[in-house]
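Note that this complex is displayed minus one protein chain, with the remaining chains in position.
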Amino acid sequence: MARDEDSTSVAPKSSDEQGSPPDSTADATEDPSRRGFLSRLGGIGMGAGLAVSYGAVGAMAVRYLYPAKPTPTNWLFVADLVSFAKGTSMTYTAPTGAPVVIARKGDAGTADDFVALSSTCPHLGCRVHWEGQNKRFYCPCHNGTFDPDGTATGGPPKTAGQSLPRYPLKVEAGLLYIEVPTEKLG
Amino acid sequence: MTLERKRIVIVIMSGAFIASLLFVQWMEVLRKREELGKGQAHVSVPTASKDCVDCHQKSTAGIVEHWRGSTHAKKGVACVDCHTAAEGDADAYQHYGALIATIVTPRDCSRCHADVANEFAASHHAKGGNILASLDNVLAENVEGARMMFSPHAPTPGKTVDKVNGFAPLNSGCKQCHGSRVALESIDGSSITVNELAPGPDGKPTKSDVVSKIAKNKDGVPILTAATWPNSGIGRINLDGSLGSCSACHSRHDFSPRRARQPENCGKCHMGPDHPQKEIYEESKHGVAFRDLREKMNLDSPTWILGKDYSEAPTCATCHMSGNMRNGGKITHDPGQRISWTNRPPVSLVMDTDKDHKVITELDPEKRRALTVDTADQKRTRMKEVCGHCHTPDYVSNFYKQYDDLVIHFNEKFARPGQTIMAALRKNEMLTTREFDEPIEWTWYYLWHHEGRRARHGASMMAPDYTQWHGMYEVAERFYVEFIPEAQGLAREAADHGRKEQADAVLAVISGILEKPEHVWYVEERKKKEEAERAKAEAAGKETKEAKAEKKP
Partner (left out) sequence: MAFLAEWIRERLPVDGDKLRSLTNEPVPNHMKRWWFALGGTPAYLFIVQIVTGILLAFYYEPSSKTAYESVRYITDEAAYGWYLRSIHKWGATLMIASVILHQTRIFFTGAYRKPRDINWMVGMTILLCTLVIGFTGYSLVFEQLSFWGATVGANIADNVPVLGPLMKRVMLGGDVYNDRTLSRFFMLHAAVLPVLLMILIAIHIAIIRIQGVTEMKFADDDAKKPHFNFFPDHIYTEIIMGLIVMIVLSTLATVLPATLGPRADPLTTPEVIKPEWFFYVAFRWLKLFSGTLAILSMGFVVFLMYAWPRIDDYLRRRFKMGEVSVWVGIAGAFAIIGLTIWEAAVAH
């Protein structure tokens, strides 16, 4: 290791070297056009290579930040078709605690006989509740109202022509299943 | 290094970096794929049963863990769905906010599994609790046990024993396989069963005066008679009128189909000296193959169809219940549907069944035909559908010929003769009316109930050792060395007591049987010897007479 005794001093700042960058290219003797093309190719290649590689890492980071899985849901047993009469309804409580009103309209024995209404107001997400005396669903946030089918009858949801969201249902071997979210907060 | 070269190095290194990132991407894809494969076992507790699970997870964790591994759990069927009781049920009670019953009967299961429950209800399995009207019942209640509570012989150190339960052998033995008659304690000390409750078609009792006498503990829970519960006998007679117990085969609380497909499951009851089906299966080539190829047999598959999900070896379930490719994959919960001989009685019967799934005992061919809804041949054909997955038709028919021959041989050489001799003894008053109080009754019982059944079952499932050494050899020994001498002894004893006519009648029956070609080996040499001696004696007597006559001048 060669060491200079004077290396303790600050490097001299000669004025001609201070600011102006000397020639960046070392080989001034090459053919200008070829040199220019190669250098530009090199430059583009470099830029592209760096952009793609670091860009890929960036894309991975973005994907990482995006939720890994959709909200976990599951098909859960509700009732057997025989004991669920046409014209009746029941309240099913999902594992998250959310109440779902399930009503049977027809008796064909398929999932189309049933409707499962979520109690989340389509306006801004507050929880609606059933008013027995008025035979309607009522949302306390902005006075939205819905008929027993879930169609909006008053308030902002009516203006927007919305209705209560429905949960998917299926019938298998004479048994009714509903697809509900299962993860409880906390 | 010039700038140019540095730029090129950067290009190359970026390329290497991108290559490593491609590897990262591949690993991520693999991870996601693996996650997808694992992700499906997701059990969420339905809200209605959440309290049950939270508490029982601590108090009886085994039940909850079993349940978690079940298909019920995956589909969101939990505690309340099965244990829920209706208002008015005899055994219903309030338990931390839910109206439930402890015992889940086939009626409860049929709410969702109606077809299977109905099929099971029609089967002989469901009628297993009807042992009470059979000989076995006498054995358990009189011979082994006592039809009463009786006083102990002497005090038991360390325990206070006032009365001895004479029904204990019945309760812990027979009824644990056959099923108990579920009883509730009554406030007047008696028992309340389905007979007293007289449930209607909805399972609810119709006799309110009986219901009002049901004894309850301090929490309001009806008290189940200890002798009758716990019990998962397959023919359990339930309080709601339904017969049977689904959990006999589909053990709770995971109700595992995998377990029900394996011979050990059936083997809980179908084993032992009087019907060693499990041991016979294990001896047979089927059992040997199963033991070896078990892991390849896809036991966890949701459907378990022979020829589609597995083909390596049959288990009990394969032949007697499971679906196969030739019957459209249809399972039956009535094993009787595929059985052509019933080897239960002393004399095996051809399984022509009537509309109630009962074996027709009618002898007249015309009457038989009129009653028959499902013939033995139809049943055999259903069984042959299973055999045909591995065996050619000739192989199968020849086997059935071997089997038929053995059953009929046993019937005709030992069973019917035995029955005839026993009938003769009874008719001629050489036996008391009480069963099992004389040695010959035991002898006869062993012959058809134990050894005879072993031989027939052994033949039915190709277990030669059970057919021969545990079977026909022992039948023959029992017949010739014990049964016949005992019967003859009884006759001679009657003769000694002056009942010569009856004794002769019985001896005639016995010798009539023994002189038949199939039995004559037993008697012919001795007979010849006796004849020779008599002839000798006669000849000697004649000579003496002649000599005496000659001496007279």
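Order as written gives the chain letters A and B; numbering starts at 1 within each chain.
Assume a contact is a pair of C-beta atoms (placed from the backbone, for glycine too) under 8 Å apart; a residue touches a chain by one contact, two chains touch by 3 or more.
All of these numbers come straight from a predicted model, not from anything done at the bench.
Looking at the complex as a whole, the chain kept out of the display touches A, B. For the chain missing from the display, the contacting residue among B:K6, B:H42, B:K163 or B:R258 is B:K6, taking the whole complex into account. Residues of subunit B in contact with the chain left out of this view: 1, 3, 6-7, 9-10, 13-14, 16-17, 20-21, 23-24, 27-28, 31-32, 35. The omitted chain makes contact with subunit A at the following residues, 1-4, 6-8, 10-11, 13, 17-22, 24, 50, 53, 57, 60-61, 63-66, 68-69.
One rule holds for everything that comes next: only the chains that are shown with their structure count from here on.
Those residues of subunit A that touch subunit B in the shared complex are 24-27, 38-39, 42-43, 45-46, 48-50, 52-53, 56-57, 60, 72, 74-78, 80, 82-83, 93-95, 97, 173-175, 177, 182. Residues 2-4, 7-8, 10-11, 13-15, 17-18, 21, 24, 42, 44-48, 50, 75-77, 81, 111-112, 114 of subunit B are the ones that touch subunit A when the two sit in their complex.
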